[in-house]
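After the structure tokens below, expect a handful of questions from me.
With one protein chain removed, the remaining protein chains of the complex are shown where they sit.
Entry: subunit A
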Amino acid sequence: MLLELSEEHKEHLSFLPQVDSAVVAEFGRIAVEFLRRGANPKIYEGAARKLNVSSDTVQHGVEGLTYLLTESSKLMISELDFQDSVFVLGFSEELNKLLLQLYLDNRKEIRTILSELAPSLPSYHNLEWRLDVQLASRSLRQQIKPAVTIKLHLNQNGDHNTKVLQTDPATLLHLVQQLEQALEEMKTNHCRRVVRNIK
């Protein structure tokens, strides 16, 4: 599958052959850093001054590179497809090689970052438990009421959330049984077939 690059995108990237490969590598590093942490416009100004061009040009160059990397990573295109897609830009052999290396080196990390953008539910982080026995309450003395107190740690969008819950022994056994069945499901023929065939 080839990447379709818009005219605007090609224009932004046309800045890259005008600088030497060390600069392109640096732009690549900046692009990935921006994906990790967010854009920092001050860096554009510094680079623009050093290269003697407008900061807009630098910004477009970096953004074009970022978009190239994220689209390629998102679609998980093969090496060959990447090379063919970049070929249309008419860059030098050396620049093409550099771009390919940039893609392959950073693909995994970019995909991890992109996966965090998906609509997400709170996800499981950890579970702590404690065994309690209720001995008395205001309305009834001399009780023996076992309970399991559970602290469920969840993550959502970077926020750590905890929920304190309780359950009785019978429900605990039921929970274990149900969730074990859930795990077993992955091992069934049906699921194995789906995993094998959808690629």
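Observations on the structure shown:
The working rule: a contact is a pair of C-beta atoms (placed from the backbone, for glycine too) under 8 Å apart; a residue touches a chain by one contact, two chains touch by 3 or more; residues count from 1.
To be clear about the criterion, contacts and distances are computed from a predicted model.
The complex appears with one chain absent; UniProt names that chain "COMM domain-containing protein 3" among the candidates "COMM domain-containing protein 3", "ATPK synthase", "Immediate early response gene 5-like protein" or "General transcription factor IIH, polypeptide 1". Against the chain not displayed here, subunit A makes contact via residues 74-76, 111, 114-115, 117-124, 126-129, 131, 137-143, 145-150, 152, 154, 163-169, 171-176, 178-180, 182-183, 185-186, 191, 194-195, 198-199.
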